[in-house]
Every structure is written in structure tokens, then in C-alpha cells.
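Sharing a structure, written as C-alpha cells. Questions coming.
With one protein chain removed, the remaining protein chains of the complex are shown where they sit.
Naming follows writing order (A and B), and every chain is counted from residue 1.
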Amino acid sequence: MTSRIAKAIIEGNPRLIAKGISTVERGGEAAYELLGEIYGVGKSYILGITGPAGAGKSSLINALIPYLKNNFERIGILAVDPSSPFTGGAILGDRIRMIEHAVDSRIFIRSMASRGHLGGVSAATKDAAKILEAAGFDLIIIETVGVGQDEVEVVGLSDTVVLIQVPGLGDDIQVMKSGIMEIGDVFVINKADREGADRIARYIQSMLEENFSGLGYIPPVVLAQAVNDIGLDTIVEKIIAHRAYIEKSGEIEKRITKRIEDDIESILRFRVESFLKSRLDFDSRLPIWVERIRKGEETPFTLAKKLGGEILPNLMEN
Amino acid sequence: MDNRVRILIAKPGLDGHDRGAKFIAKALRDAGYEVIYTGIRQTPESIVETAIQEDVDFVGLSLLSGAHNISFPQVTELLREKGAEDIFVFGGGIIPEDDIPFLREKGVKAIFGPGTTVKQITDFIEEEMAAKKA
Partner (left out) sequence: MEKHHDDCHDHNCGQNPDCNAGFIRKKRAFLEAEKARWEQDSVKPLLGKAPERSDLIDYEGNVVERLAIPKDFDCAYEDKLGFPGEYPFTRGVYPTGYRGRLWTMRQYAGFGTAEESNKRYKFLLEQGQTGLSVAFDLPTQIGYDSDHKMSIGEVGKVGVAIDSLEDMETLFAEIPLDKVSTSMTINSTAAVLLAMYIAVGEKQGVSSKELRGTIQNDILKEYIARGTYIYPPRPSMRIITNIFEYCTQHVPKWNTISISGYHIREAGSSAVQEVAFTLADGIEYCKTAISTGLDIDSFAGRLSFFFNSHNDLLEEVAKFRAARRMWAKIIKEQFNAKDPKSMMLRFHTQTAGSTLTAQQPDNNIIRVAIQTLAAVLGGTQSLHTNSRDEALSLPTEDSVRIALRTQQIVASESGAANTIDPLAGSYFVEQLTDKIEAEAFDYIEKIEKLGGMISAIEKGYVQKEIQDSAYKYQRSIESGERIIVGVNKYRVEKEAPKELLKVDPSIRDVQVRKLEALRSRRNNDAVEKHLELLRKAAQSDENLMPHIIDAVREYATIGEISDVLRDVFGEYKEQVIL
């Protein structure tokens, strides 16, 4: 039995798709229920777009959309921006570069704040993508906050990762060293009219050829100028080519398997945690436990054993 | 449960004076809200689609060119048409007091004139959110 909102999402109602995304952002039981209802519905190809701030990710996505529309019927875009660590608020400013597509019925754009989550996306990005998938978007683009060694969560979420660099944004060598070379399936040098573009493209190309020689796929490097409409059709070509590769080579099966594994783990964990918390009346008893530990009457370990004994006999044996 | 207020700040029509809108966007971010700012020269269609896709709680419209009696109702009416009248609209800029009753009748929940403090706006937001929950 599907709820009204799940039905509407599957039918593609924009207002309820948006509300569905808000529900999974808020988390908790309602999110869990909704995700349960729509699990497995729809099939999307997921494109991750990542790169340092100033690389022009949003402008590139904006420019790619007309070309992507030749290959995909409906495109959903999740653009992630950082939340302020001090106030918890955020300015979500990626959308403004894609504003011309706001009224296109084939496009849906949602801005998400990282809400303290490290890794380049928000904790709910994966779930938001599931909502869009159930709503029938055959392509979902995830635009990350930025890229650094810690912000590579997008790799696990995506089928193809496009990594954008720009000339002149700092030391090229540092870029290579930071380990991000391994995460891109397609490399784009944006603002390629700037000085140094060819050089950095050749550098990356040679590194990739070194690292991936003999393997089935060497990530290509594309020179582009998003604002001048240059290189965009090539980028789309390379994305399609990568998709063909991972489908043929079985690579995509590995990725899907990993995602299902992650789903099982996180959903199970959520279920168990909520169950435990409610059964143990966790929130109201917590202050009492803290007091006891403070007074030295308990440790968290003895506590766990005791509580475990309350609901899960034999679970906490040494 | 991670419940955060989401607000769209938009400038409809041709007016390009965005100092106030940008200030409010930043101030609301500093107050802990998630703010989507879409820049100048927005059409009502674009504003409403954005509000819907972003599932915002509020839309703040800024206008200094005198076109508010046309532009603001365009947004509130379109929101209503699309079944999104639970998104509250507030406005700011150069809006004569005399026009406020008309705008409120057309669905604008509040008008914040010159001299408004950030606190007045955040109080309004908190009050409306509390009322929504109840």
C-alpha cells in the first residue's frame, strides 16, 4: 500500500517530489517509511560533478544540459553547498547559474546544504537521488561542494564522475598529489582559454596514461569553455562512452552491488538503532545514565551489558 | 530530525538594485536558515518553479522600482495556481504604506519597509513556522 506522497512522486509531481526530498533531508521515521515505499522504483544513471571552488561546476552543468537532453529524457540535479559551521545556515548559490532551466519541465534542480556532513555531499544526498530516481528521472547529476582529499563521497554515489579543473587555480602538482586523480572517470579542463590550460591537460593526460595503462579504460581529458559553449558535446560523448564501458565490462555491477551493500547496512543500522532507542526509552533515561557514570557507579561498558540484557539476552556475552 | 527553514530570496522584474536582497540573504544565513538566492531579473514563473522545487518555506521578494503591485501578486497568484499557497511570501524594498493592504489582500504575508531590522524578519519567520506546526 503506497502513501499518497509516494504515489505522487512516482507520477512525477514536482511539488511532491520536492516535499519528498525535504522529508528525506529531515530524516527520522517519515524518511525511512517513504524510502521504503519507493525503493527499487525507477532506474537512473548518476553523474557526479566535482572540482574545486571556482572551477565553474554549475556553469558547466548549465551549459551541458542542452546536450544531455539529447541523450536523456528527464534530468534531476542535486547541487550541494556548504553550511556555515557556526550558524548552521547556508547560501545555496549554485542554482543561479542554471536559472534559465528553472521552467523547463524536463529539468528539476534542488539545492542541498551539507548540514555539517563532510565528504562533499550531504547525508541526505543519496536518499534525495533515490526520490528523483523513483520519480522517473533517467539522469541524476550530483554537484558536490568542492574537492579535496576528504570530499570524495560522490564517487560511491555515482556511475560516472566528471572532475573539473581550471588553469591557474593553484599548484597543479598539489592537485595531483592530493589523490583526486583516482576519482575521475572524465577529466575536464574548464576555462580552457586561460593560460596554462594545454599544459595542465597534457600533464593530467600523461599521469592518467601511466596509472591506467593496461587497464580497460583510461579517463579522457577534455578542454572546455562552459561559458563559450566549447567542448561540451565532447564531454557528453565521453560520459556516454564511460557508461558503455562500465556496462560492458561489468564494472557497473560492482558499483550497484556496493550501493546495495551500503543500503542494507545503513537501513539495518537505522532500524536497529530506532528500535533500541525506543525500547530502551533512550532519550529520557540518558541523563540518569550520565549521572551514574559521573558518580562512578557505572561505566558505559557495564551499562551496555545491563541494557543489552534487558532486550537482547545473550547478545553481550564477552 | 534535521528541520531547517528554507527561504528563497528573489528579485522580480527589471530592478537591478540588489544591495538589500544580498544583505538579507546573508543575514538570514547568519541566522541559521538555508537561503536560495536567484539574482536579479527573475520572472514570476521562474520564481515559483524554484520555490516549488526547492520546497522553501518562504519566498522573500525585493523590489525598488515601484512595480510591486503587479509583480508581487503575480507570484502569489501563481503559487496558488500550482497548489503551493503554503509557501509564504514576504516583500521588501520601496513599498509605500498605502499599498500594503492591497498586497496583503493579494496574499503577501508581510511587507518589510525601510528601517526593518533583521530581527523583525527572523521573528516573523519563527512565528509563522510555529503557527504552521500548530
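In the analysis below, a contact is a pair of C-beta atoms (placed from the backbone, for glycine too) under 8 Å apart; a residue touches a chain by one contact, two chains touch by 3 or more.
Note that the coordinates shown come from a computational prediction; the quantities given were computed from them, not determined experimentally.
Enquirer: Per the definition of touch given earlier, which of B:K26, B:K82 or B:K106 contacts the omitted chain?
Expert: Residue touching the chain left out of view: B:K26.
Enquirer: Which subunit B residues touch the hidden chain?
Expert: Per the touch rule, subunit B residues meeting the hidden chain are 13-19, 22-23, 25-27, 37, 39-41, 43, 65-71, 94, 96, 98, 113-115, 117-119.
Enquirer: Across the whole complex, list the residues on subunit A that are touched by the chain not included here.
Expert: Given the touch definition above, subunit A has residues 91, 93, 96-97 touching the missing chain.
What we mean here is this: only the chains that are shown with their structure count from here on.
Enquirer: For subunit A and subunit B, what's the span in angstrom between their mean Cα positions?
Expert: That pair's centroid distance is 30 Å.
Enquirer: Going by the contact rule set out above, which residues of subunit B touch subunit A in the complex?
Expert: 1-4, 6, 25-26, 28-39, 42-43, 45-46, 49-50, 52-55, 82-84
Enquirer: Any idea which subunit A residues touch subunit B in the complex?
Expert: Counting only subunit A, the residues touching subunit B are 14-15, 17-19, 21-22, 25-28, 83-84, 87-93, 95-96, 99, 102-103, 108-111, 113, 115.
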